[in-house]
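Quick one: the structure is below, questions incoming.
With one protein chain removed, the remaining protein chains of the complex are shown where they sit.
So that you can tell them apart, the chains are marked A, B and C in the order they are listed, and the count of residues begins at 1 in each.
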Amino acid sequence: MQPLLSAERLHKTYGHGNIFSDVSFTVNPGETVGLFGMSGSGKSTLGRCLIGLERLSGGRVVFAGEDIARLSASRFRKLRPAMQMIFQQPAISMDPRMHLFDSVSEPLAFHEKRGRPEVFASLFPLIAAVGLRPDQFSCYPNQLSGGEIQRAMMVKIYSLSPKLIVADEPTSMLDMSVQAQILLLMKELQKKNNTACIFISHDSQIMLTMCDRIGVLGDGDFRMMELDEFAGYTTELRL
Amino acid sequence: MSEAAVRHRVRVWCASVRGTDWYYRLKQRPSLQVVFVLLAIILTAAVFSPIAAPQDPAATCLYEKNQWMSTEHWFGTDYLGRDLFSRVLCGLQTSMVVAVTTIAITFVAGAAVGSYAGYNGGWAGTCIARIIDVFLAFPSIILALALVTLLGSGVLNMILVLSVVQWASFARLMRGQVLAEKNAEYVLSAQAAGLPNWWILVKHLLPNCIMPVVVLATMDLGHTILTISTLSFLGLGLPPSIPEWGFMIHAGLGDMRTAPLNVIVPGLAITFVTLLFNLAGEGIRDITDPHMDVEGSL
Amino acid sequence: MNILEVEHLHVTFPARRGSIRASQDVSFSVKEGEICVLVGETGSGKSVIGQAILHLLPQSAMVSGSIRYAGEEILSLPESAFSRLRGHAISFIPQDPIGSLDPLMRCGRQVAEALETRGVPKEMRPSRVTSLLSALSFPDPDLVAVSYPHELSGGMCQRLTTGIALASSPHLLVADEPTKGLDYVSRKRTIEMFLDLKVKGTDSILMITHDLELADLIGDTAGVLYSGELVEFGPAAEVFGHPLHPYTKGLIAALPKNGMRPMRGVCPGLAALPKGCYFQDRCPAPCTTDLHPPMHDVCGRQVRCSRC
Partner (left out) sequence: MHYYLIKRIAHLILTLLIASVFTFIVVNAAPGEPAEVLARHLYTGLEEAAPPELIAKVADRYDLSKPLLVQYSDWVGGLFTGNMGYSILFKKPVSWLLMLHLPPTILLTTVSMVFATIAGIIFGVYSALHQNKISDHLIRAATIFFASMPGFWVAVMLILVFSLWLGIMPVAGYGWPLFIILPATALGLHAMVSIVRIMRTSMLETMEKPFVMFAKVKGLPMKKVIFSHACKNAFLPVLTVIGMSFGALLAGSVVIETIFSWPGIGEMLMKAISARDLVLIESTIMVIVFLFLIVNFVIDLLYHIVDPRIIYE
């Protein structure tokens, strides 16, 4: 089977320091790969580099058979909806001056050249699937809780039917019970749409429940681990 | 309900949600409503001042010079016996024409240059940043003085001078705003969704960055009126034939002891108009910010 | 003997429409030398309790009930009288350790300030600072003393604020979310630090947290807060081992290590609480009455559920 995304010898330097170097791994369709590391280990930067939101210093990322760094700007834009990202801080991941229904329906409305209200009406099934009511989308992002925004984010992302989602600590700002809800929802949607996911977190417990394989970033080097190996690796970190 | 009907209802609902919030926040603030009404009156007065003035602002009458308030001359007369009220009213028009045109020019130029320099960065962005720095290195009136020396007096020249002096502060603010916002996660999210750069700049960055610039523009309207009057107080910028508050104060200095109204009234006019713009600026900042608590004060 | 007794604590904030009942009818007590943990999610009003004990609530808050420290009523004490307790007999470890240290002052001086209020003479302070810092297992105390907070990691700042709070050898320590926002290494060290305190067994601690694992490890007694009120209070091992209230059960089941089975729904907003039981919308077996369930004793602990 051809991998959906393969990262080959990625490295990134910032100023004088190395953020990460020699990172290579592959992601198959529908699979969840974890990226684990301490704060400051560069896992968020790596996640952003993988979908081309930040420039790599070296190495290449091949997504669906195409090297994303070599694509022309317009071809890359066509490819972009297939790779989406969920961010850590729900409070600022939606445009603070836009009503949620505008934010959520904007990408699809742009790509399909339709009116936003129309697109929004077509998103109603998805909105129900993530457990929100359409009237909640009349709010500004700051009027909703973190969990609700992450759900709305899910609507925005899945409206583009992506093949890969990079989730950058999507629940670290959320409460325990909401965290479980969001993670299960992510899993469920992923299964239903056969979406691959790169899951970034520093919580080893969540990693073990969410991921199929886990890459560990630490002190500048990168190792890919199977679940049981990872469980062994993190026992010393746990209490 | 048919699908078309659902769509229609959603469209109506979307439009109603979008339209209400500024209005709602304005309704919470009665004092701000008063400010806006007064501003509207001032602007109307500025447009119609030559017609509305009770007497010819240029009609001299030496027998009636330096008079105190009376029913005939509400604010008294100046050293040539001209009606002070009419002159203050016409001075309003002069100030407003110059100030509004200047701010319109500087706002557009500053926002365009600033957002370009902020979003694109790189070599051109750095260059623009340096040029902005140079303009800001001149204390504003000093630069205006130098330019007035070059261009001479006149309404158009005044607008040109003030625009050259003020565009840099707009550009700097806009650049700073864009720089601060362009790495925000919602911008990244829009990039990830495959939206083109111009779209992100226009639909996301500008709306999120422009409000402080609008507030600055409103407050700078007041500030520009101060600068105009200062320049014409120094006898520069506008020809003496055009009634202008600063020049009126200058002309009243000689008879200040016997006819204090000649310096008090135009000064109060400047203060009042500037005050209104300052209050309106603060008010706009409050009502356009979704983060702002509705219980905020004026 | 009870060092802290909180009875029928109500905290209400006025809002534009109506009011926000951040804390309702909260009663619990902390015995001398005991560690009491209050667990709750965002909006459960857990931080408000700590702030009420230390008189840190904003002026607009309306507080009623009673808080007794060593038998003395402290809730109604005027600021001048209370300030002799704050930082001396009762200490506080804030959440957000980095933000809680003055960014413009060297860490050593911030520790020295705490000693100063204790009346340690000026010439003794530097040596006391050093000994205090090395007691917090900083490898190089002198270096930490001359550093600014931004030069330290989150975990180091956490230890520093704890150290400052412990500098007065308080009788009661109130810790507000000590593990919030820390990465796993810092979190582990912080938990170990509290375990040390627990082993020593001399301090009475009231810990407020959202971290169930921490609560389970540290607590002697534990309380679970939901929508501003206590729903379960009792010995920690009992509460976390055999939860009675459906909310406690749901929280524990939602942990990743327990299989991550979430409860449905979200907490109701504090401004618009439902009639009757606040948990009814999320309860797997909701009761049919409109009556608000009172706190009642069930096998050695208190539960606010009419079904238990």
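Worth a mention:
Methods note: contacts are C-beta pairs under 8 Å (C-beta built on N, C-alpha and C of every residue); 3 or more make two chains touch, one makes a residue touch a chain.
Since the model is a prediction, treat every value here as computed from it, not as a measurement.
Listed by label, the shown chains that the missing chain touches in the whole complex are B, C. Of the candidate positions B:G121, B:P196 or B:G267, contact with the unshown chain belongs to B:G267. For the options C:S83, C:T202 or C:T289, the residue in contact with the chain missing from this view is C:S83.
From the options B:L188, B:L226 or B:I242, the residue with contact to the unseen chain in the full assembly is B:L226. Even with one chain removed from view, subunit C keeps its contact list with that chain: residues 54, 56, 83, 86-88, 91-92, 94-96, 99-105, 113-114, 117-118, 148, 150-151, 161, 164-165, 168. Those residues of subunit B that touch the chain absent from the view are 130-131, 133-134, 137-142, 145-147, 149-150, 152, 222, 226, 229-230, 233-236, 246, 249, 253, 256-257, 260, 263-264, 267, 270-272, 274-275, 278-279, 282, 297.
Everything below uses one rule, namely that only the chains that are shown with their structure count from here on.
Shown here, the protein chains touch in a chain-like sequence that does not close on itself.
Per-chain CA centroids place subunit A at a distance of 33 Å from subunit C. Distance between subunit B and subunit C, defined via averaged C-alpha coordinates, is recorded as 51 Å.
If each chain is reduced to the centroid of its CA atoms, subunit A and subunit B end up 45 Å from each other. Residues of subunit B that touch subunit A in their complex: 3, 6-7, 10-11, 13-14, 17-18, 184-186, 188-196, 199, 203-204, 207-208, 290-291. Interface residues of subunit A facing subunit C in the complex, by the touch rule stated above, are 38-39, 145, 147-148, 175-181, 183-184, 202-206, 208-209, 237-239. Those residues of subunit A whose C-beta lies close enough to touch subunit B in the complex are 48, 51, 53, 77-81, 83-85, 87-89, 92-99, 101-103, 106-107, 110-111, 115-118, 120-121, 134, 138, 140, 142, 153, 156, 160.
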